[in-house]
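Here is the structure we will look at, set down as structure tokens.
One protein chain is absent from this view; the other protein chains keep their places.
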Amino acid sequence: MSVHLASDRFGKSGVRLATVERDGDRHVFSDLDIDVRLEGDFEAVHTRGDNSPVLTTDTMRGTCYALARHYGARSPATLGSRIAERLLEACPAASHARVDLARLPWERLAVDGAPHTHTFRPGPGGRQLTTIRQPRGQAPTVSAGADGVRVLKTTGSAFDSYIKDEYTTLPETRDRIMATTVAASWGYVDPLVADHAAPEHERLLDEVPATFCARFATHDESESVQHTLYEMGEAALAAHDELTWISFRMPNEHHILADLEPYGLDNPNHVFVVTDRPYGVIEGTIARDGPSAARAEPA
Amino acid sequence: MSVHLASDRFGKSGVRLATVERDGDRHVFSDLDIDVRLEGDFEAVHTRGDNSPVLTTDTMRGTCYALARHYGARSPATLGSRIAERLLEACPAASHARVDLARLPWERLAVDGAPHTHTFRPGPGGRQLTTIRQPRGQAPTVSAGADGVRVLKTTGSAFDSYIKDEYTTLPETRDRIMATTVAASWGYVDPLVADHAAPEHERLLDEVPATFCARFATHDESESVQHTLYEMGEAALAAHDELTWISFRMPNEHHILADLEPYGLDNPNHVFVVTDRPYGVIEGTIARDGPSAARAEPA
Amino acid sequence: MSVHLASDRFGKSGVRLATVERDGDRHVFSDLDIDVRLEGDFEAVHTRGDNSPVLTTDTMRGTCYALARHYGARSPATLGSRIAERLLEACPAASHARVDLARLPWERLAVDGAPHTHTFRPGPGGRQLTTIRQPRGQAPTVSAGADGVRVLKTTGSAFDSYIKDEYTTLPETRDRIMATTVAASWGYVDPLVADHAAPEHERLLDEVPATFCARFATHDESESVQHTLYEMGEAALAAHDELTWISFRMPNEHHILADLEPYGLDNPNHVFVVTDRPYGVIEGTIARDGPSAARAEPA
Partner (left out) sequence: MSVHLASDRFGKSGVRLATVERDGDRHVFSDLDIDVRLEGDFEAVHTRGDNSPVLTTDTMRGTCYALARHYGARSPATLGSRIAERLLEACPAASHARVDLARLPWERLAVDGAPHTHTFRPGPGGRQLTTIRQPRGQAPTVSAGADGVRVLKTTGSAFDSYIKDEYTTLPETRDRIMATTVAASWGYVDPLVADHAAPEHERLLDEVPATFCARFATHDESESVQHTLYEMGEAALAAHDELTWISFRMPNEHHILADLEPYGLDNPNHVFVVTDRPYGVIEGTIARDGPSAARAEPA
């Protein structure tokens, strides 16, 4: 029998790194959860126990902290690009570096009605995601996303006219609660992030979720999660020319009308049972038509 | 050998219940996680397998949903009191009912700068807690609290001048990050919640955490988590005459200055390692002096 | 207004500590999760920001690792007692020390049918719990327990003849699945753990859960979780003279008979819906009668 290493990858996950930057009294707090990965020619590591090509994952961790001292963590795209470059430089056997940076949302605590200079609390909205992919000898590309973006609407959502078979018991409704925790990712028309593109990317990390959440709210003609997902994608692509595609994963967090009939009570969309499991999952990618779409590459 | 049942308690946990109430177009969404417990004379259930005194936990669950239809979930104190009363009525063997209601924070999504009428996202701040304790034949008492209230300050916190022994390696500092996720509970001077007291209680569920978080922010002379905890308690009792005591559990969520010296780099409070475990835990109860303190009863 | 510190406590949680001890080729792996707490006269710390009485929680952590080097971690009672003593010695303001040690279950991996000398996998059964309470100047006491002890039986459990009120819809049954994840704690008749008592305590950490799980299995006349809980407690006290009381918290992890009637199918206890929430909670303490019971003190 003979076998071979068909693929491999290694790196560090869960590098939790925060920075404080000071604009006078006003502090900026950045809080990241970083994953790094290398791919390349590491066959000897696996087959012969030869560690000479290995950059240890502990060194990857140290690299993140050291480069955060040099470049700060305010711009995940800038820090991520520097980390990717450095890992390829330090590890000749690697052909590709990937860095995923999740920024945790913090907002200034309001004290006496004013945002505090140096006290923070978790912000609403989810984590902002930046992915840097760097093939050796080529420019890095950036893609982006958000996860943990939870939204709920108490009306403006229907679900009916679907297939009924012998295993269908779900009642049709023209008025229900729709709730989800959006995970989104998107690609840029021009995926090369030079350092001067980072500010634009950072702006979109704020703006894109705001756009699709607003569309979630205003889409009161919703016939299904799918229907709203598509509207959210269309709204994001319409509002942000920089995007060429956007993908969503939207669990349907069911709020089931409580069955109060056995108690002799009606329930006109008043009381709901909130459930965890099972849950529906709706996924979809919306892409711009035309030549730029050719570059669309939902991961 | 002979043994006996020294104590017992039973109930339902994790009753997830939401309600939608409509003020015209403006919807009010309430989202609760409810636990109920009964205590009393249930010895025959345990020792003889006699279920005749048992109100099933499934019926307790149903009672929560049914009473939410009657009374709504907008006021946890009102709903909780009705549930406690009903459980004692339905279960003659029970001598005490307890209902814990955690309200999940939701806020209106802002769309085009205005709070939306029927779309919500998780609010900042933690869960608001209401506990109803109802002994049979007596008025119910209410106590309150909050959990998951996360705050972080990037300066205004010191820690030094502590005991040094042979196992002490922690460096002293006059400037560090202090972060915690507060769990608080408090008791009222007049603990009887008649229905007319519920609005006051609801108001304090919002105001007390705002008060102690503001003091967390402004207490820039902090010498320790203990020092700030006490200030937070004092501020809450000073601002809210209704409270007779307040307890805090404050984990010290360590942000450790990254050691960049091995890399030949300085680190003037710039880059931090965020850690989960182990974590310090600081607990304390602050009580008002004088006669009202006699009624203080931290759970 | 004047207020005071009514109570306080501080310490470290989540100290994760493992040791390897070598009996020749045969390695013994011990894996602990330790919490430590101190109480005493720390008012100045809170009210004046005076840290001179403070033993830092980082030093507590260091103390655990250092004493594990001296005493090993094979006996949680021995290690915990040494930690408690040392913390009181190092911190004169403290009047009480408490150390909670949870031992994670590991068992030897079987390779070619034989237990391996140095490879382990998680064992069945839950965590073994040891609590040391040490008041200054007195002997330490030990209490014990287990959590995460999951068991399920597919028959031999009934539930009927309970109260029916207007909110009761649960169908009665003479045959159901009963599943729970037991959390247990117990106290010893002679609570002083001299070092020579530690081996007995360690043995009971293994044997007591085995006893109550066996009774869970054999009690096929179960009329309710309460009924079985009592039998489990009685069996533990009958088999182990060293125990004076035992407490259980047993969630009722509902396996609900799937309602297949809408699909035109019967379901003779064949297919079940496994649910997480809500769940019933049954708690009870069984104590030995007579003089020793006077010392019973369920925490």
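In this document, chain identifiers A, B and C correspond to the written order of the chains, with residue numbering beginning at 1 in each.
Basically, contacts are C-beta pairs under 8 Å (C-beta built on N, C-alpha and C of every residue); 3 or more make two chains touch, one makes a residue touch a chain.
For clarity, every value in this text was computed on a predicted model and none was experimentally measured.
Only one of the listed residues, C:27, C:96 or C:249, touches the absent chain: C:27.
Contact with the chain not shown here comes from a single listed residue; of C:7, C:138, C:173 or C:269, that residue is C:269.
Within the complete assembly, A:224 is the residue of A:119, A:154, A:185 or A:224 that touches the hidden chain. Interface residues of subunit C with the unshown chain, by the touch rule above, are 16-21, 27, 29, 31, 62, 65-66, 68-70, 72-73, 106-107, 109, 111-112, 116, 118-125, 150-156, 177, 213-214, 216-218, 255, 258, 260, 262-263, 265, 267, 269-276. The chain not shown here touches subunit B at positions 166-167, 169, 262-264, 276-277.
Residues 1-16, 35, 37, 42, 45-47, 49-59, 61-63, 66, 90-91, 159-163, 165-170, 221-224, 226-227, 229-230, 233-234, 237-238, 245, 251-252, 276-290, 293, 296, 298 of subunit A touch the missing chain (whole complex, contact as defined above).
By definition in this document, only the chains that are shown with their structure count from here on.
Of all chains, the one whose mean C-alpha position sits at the greatest distance from that of subunit B is A.
Rotation angle relating subunit A to subunit B: 180°, from a CA superposition, given to the nearest 5.
Both copies, subunit B and subunit C, contribute mostly matching positions to the interface they share, with over half of the numbers common to the two. Of all chains displayed, B has the C-alpha centre closest to the centre of the whole protein C-alpha set. Averaging C-alpha coordinates per chain places the centre of subunit A 31 Å away from that of subunit B.
One finds 24 Å separating the Cα centroids of subunit B and subunit C. Looking at subunit A, residues 262-263, 276 sit in touch with two or more other chains.
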